[in-house]
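What follows is part of the complex, with its chains left where they were.
First chain written, first letter: the chains are A and B, and each begins at residue 1.
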Amino acid sequence: MIKAGVIGASGYVGQELIRLLKQHPEVEITAVTSKSNVNQHYDDIYCNYKGIFTNSFEEQDMDRIAEISDVIFLALPHGVASKLINEELLKKTKVIDMGADFRLKDIGIYEEWYNTPHYSPELIGKSIYGLCELKKDEIKKYSLIANPGCYTTCSILSLAPVIDHEAFDASSIIVDAKSGITGAGRSLDMGTHYTECNESIKAYKIASHRHTPEIEEQLSSLAGKEIRLLFTPHLTPMNRGILATCYIRMEKEIAESEIREMYMDFYKDSPFVRIMKEGVFPETKWVKGSNYCDIGIKVDKRTNTLIAIGAIDNLIKGAAGQGIQNMNIIFGLDEKTGLGDIPIFPA
Amino acid sequence: MIKAGVIGASGYVGQELIRLLKQHPEVEITAVTSKSNVNQHYDDIYCNYKGIFTNSFEEQDMDRIAEISDVIFLALPHGVASKLINEELLKKTKVIDMGADFRLKDIGIYEEWYNTPHYSPELIGKSIYGLCELKKDEIKKYSLIANPGCYTTCSILSLAPVIDHEAFDASSIIVDAKSGITGAGRSLDMGTHYTECNESIKAYKIASHRHTPEIEEQLSSLAGKEIRLLFTPHLTPMNRGILATCYIRMEKEIAESEIREMYMDFYKDSPFVRIMKEGVFPETKWVKGSNYCDIGIKVDKRTNTLIAIGAIDNLIKGAAGQGIQNMNIIFGLDEKTGLGDIPIFPA
């Protein structure tokens, strides 16, 4: 049994981690922490766990938790994880960081977009970006995994198969993404007060969302050249789900069927990526409650543009599920272990 | 492995059965039928199953399916199941009927409320009302299970522990229930067109809903006397969930804590019923995606009334989940097998 601790278990990502860990056949939960809920029972905060997971939140004693855990998940705001971990800790336990602190390899870009110094720059080179479909073989060599962002997972997976192909103009990418409101977390805010976001849609953090450089860095790495793109997130009145509508111009004509083959081939060893048939496109409802990423493509011949659309459950493939997938990989399990849930519909 | 067939697998209840059966560790699906989808692939109708369950719908050949199945689930409109099954068929296979045809033991009441003759009255006496928490020991003796309705499951479980207690006036019961819109099924109807039911709530089938006599028959049986009650269903703008707010007048004073003890005791062997602590009340979100029924109680001393509130996921404990629970019981499995999902939140 893998012994797992969760630091920051009272937010939505932490809570989803608990659900997946608790249902995982090879995991035992060692500790849950939350600064504001110490000594409270987990199922008093989240009544869905009543009679299922009744442990108390404990103090965030990293050393102690590292002693008793094979892996620690950090579900914390950016700037906190990088203060919390160090090489000593990583000798005792693996760390899967659900936050942003180790996602960007370029520390300058991190400090520019997050507007804060990085507190453990020496660890950046010792961490891996845990987008499982792209880095499966490398991930298993690392003790510190930077679990990707939700928008980024969906956007990168939707574009990766063509990004290094000469027919596509990598400088033309626009990603117009739509997220459910769990993406904004559980902290109270006027923007996520029910009656302020229900029955309305808006774009936000236009041309300034922090997932932009993360998508760019990974796609640049895949393409072998520097890519700049435009990313626009939208807040959509629903609980879960991300839909990323990605546009990339084509400089040569390629048949849609040929591009679909490229996608099928690229993801042939990726059990969680499903490429839609011709004329079928993802809807967030078809992946809700699962670790799948569905991708559909369409070539618009009138404008020579590939439209690649991806859909994920932001709390699963976009966060906790991918965290579990990373854990499975680093511990040598089948990456699907504990992630077999069929999408639940209508939910 | 239990071999299971699903007749009427294209509706929401059928679909939820497929999800739970497919994830069940002791089940193999033998056949799925749907009159209007013969030869279509399951995952072309329900894309959540893409790459997971790709079988084709087949003709509804009951004899053949009975030959290859240990159990058949019927997810059909009322009046259809009673035509479809007979004693011959029940010798070959168990049948769990998700519909209404065998729920009422009084054929006169059935014919009055459903406004149709009953097509196999001889089987009524050979069937059992499959409300697992009340009939666990009897269920295992039967080959034909009448799986309870969604509203009825929630209402009966909320009232059962006190219904035969002298302090409660069984003639005073009012059940005011609220259901999500999956309860209305997948057939197109103006009442369930998105823009007709979104952002609105209404009562419907007031004083005339067919779950009324079903609740009455079961509560009467528990109380040992005839009970008439008032049941009002409401359509609530959400996908899943039933909340039943039940009112029963008290003729003697009993402390709320004492009543809570009665509930705890009544359900001490029922792993899917959770009795809330004092001051905590069910919300449908806390049971969504699970087979739980949460119950909270409150005594209003000002009016001497017990308010018992139950919450279920109408497609799980109110339909498919309870069907699986019945299957587990009749095949001698632990009743929780395949039903261990933690409620998914926020979903």
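Criterion: contacts are C-beta pairs under 8 Å (C-beta built on N, C-alpha and C of every residue); 3 or more make two chains touch, one makes a residue touch a chain.
A quick note: this is a predicted structure, and the numbers were derived from the prediction, not measured.
The full homomeric assembly consists of 4 copies of the same chain, 2 of which are present in the displayed coordinates.
In the analysis below, only the chains that are shown with their structure count from here on.
Separating the centre of chain A from that of chain B, both taken as means of CA atoms, is a distance of 37 Å. The part of chain A that touches chain B in the complex is made up of residues 12, 15, 19, 22-23, 46-53, 182, 199, 239-240, 274, 276, 280, 283, 285-290, 294, 340-347.
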